[in-house]
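One chain of protein is taken out of this complex; the other chains stay put.
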Amino acid sequence: MPLTLVLEQLLNGVQFGVMLFLMAAGLTLVFGIMNLVNLAHGSLYMMGAYLTVAAVQWSGNYLAGVALGLFATLLLGMLVEVVALRTLYDRDHLDQVLATFGLILFFNELVAILWGRTALDLARPDWLQGHIELFAGSRYPLYRAVVIGVGLAVAAALWYVVTRTRLGMLVRAGASNRSMIAALGVNIRLLYTFVFGIGAALAGLAGVMAGPIYAVQPGMGELILIQVFVVIVIGGIGSIRGAFAGALIVGVVDTLGRAFLKPLLGTVLSPAAADAAGPALASMLIYLLMAAVLALRPEGLFPSRGGQ
Amino acid sequence: MDTGSGTLIDSAQDSLEENFMMRKTFFAVAIAAAFAASPAMAQQKLKIGFITTLSGPAGIIGKHMKDSVEVALDQLNRKVGGLETEVIYGDDQFKPDVGLQVAEEMMKKNGVDIMSGIIWSNVMMAVQPAVNKAGVIMVGTNAGASPLAGAGCNELYFSTSWNNDQTPEAMGKFMQESGVTDVYLMAPNYQAGKDMVAGFKRYYKGRIVDEVFTRVGQPDYQAELSQLRAKNPKNVFVFYPGGMGVAFMKQWSEGGFRGQFPLYSVFTVDETTIPALKHAVLGQYETKFWSPDLKVPASQKFVADFQKKNGYLPAFYGAQSYDGIMLIDSAVRAVKGNVKDTKGMVLAMRKANYNSIRGKFTFNVNHHPIQNFYLLKAVAGAGGKDPVMEIQKTVFENHKDSYYKDCKMKW
Partner (left out) sequence: MLTLLPPVAAALQEPFYLDLVRKVMIFAIAAASLNLILGYGGMVSFGHAAYLGIGGYAVGVLAFYGTTSGWVQWGVAIGASALVALAIGAVSIRTSGIYFIMITLAFTQMLYYLGISIEEYGGDDGMRIKARSDFSGLIDLGDPVAFYYLALVLMLACLFLVHRIANSRFGMVLRAAKSNEPRSRGIGFSPYAYRLVAFVIAGAMCGLAGAMFANHTSFITPEFMHWTRSGEIMFMVILGGIATTAGPLLGALVLLVVETLLAGWTEHWQAILGPLLVLSVLFFRRGLAGLMPGGKDG
């Protein structure tokens, strides 16, 4: 296979990985700091997309709509935290999985009631249409390139906030010793609510960016949720660095598997066998990867130091 | 083709025998109940159980179906076959066992006289045997699993839709006849996807560049699209229903593929997905047995009444469901309201003596319609509205599915 194609697929993998990272960052923050397993993270992604569609329609301006939509998702995340999730921090993971599964059902139906079950359209503005030429003859969609750019910028900003600011210090301290930081006079509840809101807004941002290329429909969060969990588990829960590495690994492995597994199998197996086994194996690839990683490193690639 | 035919031949015979046995007891119970309840000769009220998916992401299809059933009921003044009618809707949640449970509840608890609906092949495969075994007629209004058209056919099972692979057969034929010699195929990696590709290849005989099966529910197709561009095929054929189709078409158009590669699809662009895709579908070719612009009086009346009542265009899912109610109506009329006369109802249904949205048609021996298939194209809607599908030409006239010869039913 030509090198340019491999490079293009790598880029596709990175782009998918970046989308996964935006989701994974919020999830892993909430997990690492509040010790909360939030299955409803996918619902926040969905709500981000829906709220943005509504805001773009209402304001008539793409950027204003995106800003409004993200802000609304942030508020929604904080509201959910205060109303439902706050009491779950001290519960075991089991209760958390259950309660947040309940939230998934609720949000999916809420969206269906408010906006109907038909998928919605979130059009890209004209300035995000078009292509860039990476190497001769390739046409890479500009929008995808922007997604990569935004994702990397968010990753850099998160890294800066977590390692270099007072807020980040509080967050890291809160993750390693909750009672100590509360004793030091920090309003831990407010901090948690805020962190959860940020996580929600990051998921919302992923939803906003998914809007123009994926289907904005009820249940869209669950299509990606499991993959995001795979990401944070591979990366090591609670670690932003791990989420970033995990997202890129999963994005690239999944993409390359979908692209090249069948042709590769075709070189060893009969075409019919490769046709049957290729897609099936490609679907399982990231789960195999996760099982392999966990079998070797039961706490993921980058176990967070604060930890449980 | 159908790998499960060995068992299904046996099961068809078994279930036929069981039908008759079960029906005897069913009659006995029904007669006892009739004596106990009221001395009326003919039944006063007709109960129809209609199963579809109402909740969850696929609920949009269920909504089209339910809204269409309501239009049919309105047109009949809420009297199917002249009887006071109650339609009980059931939500199968896209799960075969829940569909079965709902069907059992409808038959055993609500005492429905006839069953209809069902979107998914797997739900139908679970529900149909139980319904027919209980001696109740099932009028399927979407699911098109090939075993049910072939060896697994049943005299109490009718379909107002099609078999899965007929629609891609039409597309295969159209492309073959248009001199296309080079096609790249894409579909989700599940049974319907394989049915579609098989149907397409039955009539298209040119070169197949590659067949790509993607993960079910996959939201991102960029990797597959890059592969496709690298292979540089002359034409592309895809099957991506529902949300997968929305994502695929958006990415097709975003990637600049439209205009570069002619795209032909089945069950990808329809009235349930156009609102999400808008201009991204313009120029898209599909094949289908029906379209809202079909020039058939019954169809035009259905579309007009539907739009007036619901404010949106019905999709074929709805048309088939409307047709299912109208088929039941004709059968109940034929037995003069005596819906316990299952045999009479079956004989009446076989005549297809009603105003179908597809125009006059006949049932094949396997109780599946012999019908036309058309080539459709997405064109701009009037006055800047959403695009609409427009019939271009007839691809198949009176097309039969390719499984009916395995059906041992004798009329």
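We just call them A and B in the order they show up, numbering each chain from 1.
Heads up, the rule we're going with is that a contact is a pair of C-beta atoms (placed from the backbone, for glycine too) under 8 Å apart; a residue touches a chain by one contact, two chains touch by 3 or more.
Computed from a predicted structure; not experimentally measured.
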Given B:Arg78, B:Lys108 or B:Lys336, the correct residue touching the omitted chain is B:Lys108
Give the residue, chosen from A:Leu63, A:Ile132, A:Leu184 or A:Ala280, that touches the chain omitted from the document. A:Ala280
Residue among B:Pro129, B:Gly199 or B:Pro369 that touches the chain left out of view: B:Pro129
Which residue among A:Ala183, A:Ile226 or A:Ala273 touches the omitted chain? A:Ile226
Where does chain B touch the missing chain, residue by residue? 3-4, 7-8, 10-11, 14, 33, 54-56, 59, 62, 89-91, 93, 95-97, 100-102, 104-105, 107-109, 121-122, 125-126, 129-130, 145, 147, 152, 189-192, 194, 215-216
In the complete complex, which positions of chain A touch the hidden chain? 31, 37, 84, 87-88, 91, 93-95, 97-99, 101-110, 112-113, 226, 229-230, 233, 237, 276, 279-280, 283-284, 287-288, 290-291, 294-295, 298-300, 308
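Heads up, the rule we're going with is that only the chains that are shown with their structure count from here on.
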Rounded Å distance between chain A and chain B, as computed from the means of their C-alpha atoms: 36
In their shared complex, chain B is touched by residues of chain A numbered 1-2, 5, 8-9, 12-13, 15-16, 19, 108-109, 112, 116-121, 123-124, 129, 131, 139, 141, 143-144, 210, 212-220, 223-224, 255-256, 258-259, 262, 275, 278-280, 282-283
For chain B, which residues count as touching chain A in their complex? 55-57, 59-60, 63, 189, 211-215, 217-220, 222-224, 226-227, 229-230, 243-244, 246-247, 250-251, 254-256, 272-273, 275-278
